[in-house]
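Before anything else, here's the structure in question.
Apart from one protein chain that is not included, each protein chain of the complex appears where it belongs.
Let's look at subunit A:
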Amino acid sequence: MHGRVKIKTTAQQEEEKRKEREKKLKIYVAARDACFSKRNEGIWDDEALQLTQQLLSSNPDFATLWNYRREILMHLETVKDKDEVQKIYEAELSFTESCLKVNPKSYGSWHHRGWVSARLPRPDWARELTLCDRCLSLDDRNFHCWDYRRMVVKMSGVPVDQELAFTDRLIGSNFSNYSSWHYRSTLLPLLHPESPEPPSPCREPPQSSPPPSPQTHSHRVCEEQLLKEYELVQNAFFTDPNDQSAWFYYRWLLGRAEREEMISCVYVNREEERVAVAFSRPVNAQSVGLFLVLDGQPQRVEWRSVHPCFKHSPVWICSLPPGTISDITNERNLTVHWTEKHTHRDCALYTGRTESWCRDSATDQELFRSELSVEKTSVLQSELQSVKQLQELEPLNKWCLLTIILLMRALDPLGYEQEMLAHFRTLKEVDSMRSAYYSDLCSKFMIENTILKMEYAEVRVFSISDKNLTTLCHLDQLLLVTHINLSSNHLQRLPPQFAMLQCLEVLEADNNAIENLEGVYHLPKLEEVLLKNNKISTLADLQPLASCPKLKRLDLRGNPVTQTANVESELAELLPSVTDLLL
């Protein structure tokens, strides 16, 4: 058409671009080869600086070239005076800056900049901070920049309060930013540490134990500041309840108390001449310096975990030399020392008694409440109120529901049991992708509740039937249980940890989906195993039972294994002690 502007065709443009590219490539390859040969010859001159600069400015991710450049710079440091070095490094800084404009996430450029900044005779940290701020304002999740910034802050000693104000600013402009929230969580304990007053008396464990070590409490924040932080983070999750970062920060604020490291239980059985020790966390007894002293006499014993698959375990057992405690008329005093932690626990085996134990119960330790750190109940209560308020507005928000569950558990795990179960049901519906996770979590909480109930009742019977359990946990807390009822749940296996139930006599697990009995292993007192209507399909699955010497009664009705040919005779061979077999 007449008068129309004529434009090069796409093919023409392509052709031109291709030629351009070829030309560029030629230059690039030539320069690269020149660099490599110079480096091989060990030449560290200005020309090499020029060449690497030329290459790196078009491709800042060429690590070898950065290395070569550093070699040259280190060489120059030895031959130039301080002012010249300063100049050279300042030029380096502006060079890396231009590289970062090409690729703001270039590992090589950021690293080089850090290296240069650290060697600069007179560094200008304020300038570096400004650069970081600019860079973060373009992309507030550039972790290279965050890393570099941390280095700058450390080197230049920026006051903590300024840094906190910096996170205020970033969170204000966009609160979906883990980096800023996390940074905040590291700054607050420095700026507003928890006052060093001792924990309230009611929290003190009944036994005299060493005061909490400073490390375990140093990451806590004073209450006044905490309340401000709760307010801040509430603003975030009320604004956008689907944003995870705020919820994670909130979870951090609520805290996760670290359990005191201790020996939580010592159990001794006269008849079997056996000692079982439970720890507050899984340990490797062979390497933590565990000593057994009997009536003042150190004993050489061999510690073994409850199941060979555990190198670390919260429960360890040992056999005493034969005859040491078998005389029922003697009173025996045991002490187990955990030398690594400078802690120990005594246990007296009185005359006429066949077994004895000494322990802190879960209720004494408030074990399950300490999922949250020690907070005033009133604070938790008001937090629960506001999160519930949000839940009224957003009944289907999973973070909100989860947080409510958490707070309820911290406040009154038994009292809120029904509400908790209802919330779990909603959670599984609204977030069906994670329904298995919620089932496991719910199982955990139900087990905790049952443990509490058992301990309040001061019995050794653990009964948790028909509660939709999908997993077993806290089994170290069940060391003393003699009778367990797991019927009518959704369990698929009795895991190796199940072997921690060292006192177990009766195992009821009817109506589950159990395929695997790995954990029913060397349970010295186990007499009765009821596994009606499960999914045990082969004789091999029953193999672990052979390690339980006292097993007499076994109910396998409704399991596929009963269809095996010669099942009866095979079982008689496998489990000779069983006298009462139901198939």
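Quick note on the criterion: a residue touches a chain if its C-beta (ideal position, glycine included) is under 8 Å from a C-beta of that chain, and two chains touch if they have at least 3 such contacts; residues count from 1.
By definition in this document, contacts and distances are computed from a predicted model.
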item	value
Chain excluded from display, named as in UniProt, from "Rab proteins geranylgeranyltransferase component A", "Phospholipid/glycerol acyltransferase domain-containing protein", "Ribosome production factor 1" or "phenylalanine--tRNA ligase"	"Rab proteins geranylgeranyltransferase component A"
Candidates A:K8, A:K87 or A:R127 - the one touching the absent chain	A:K8
Of A:P241, A:G519 or A:P544, the residue in touch with the unshown chain	A:P241
Touch criterion as defined above, residue of A:L390, A:I464 or A:L545 at the omitted chain	A:L390
Of A:P159, A:G172, A:G289 or A:P321, the one touching the omitted chain in the full complex	A:G172
Residues of subunit A in contact with the chain not shown	1-8, 13, 172-175, 234-236, 238-241, 386, 389-390, 393-394
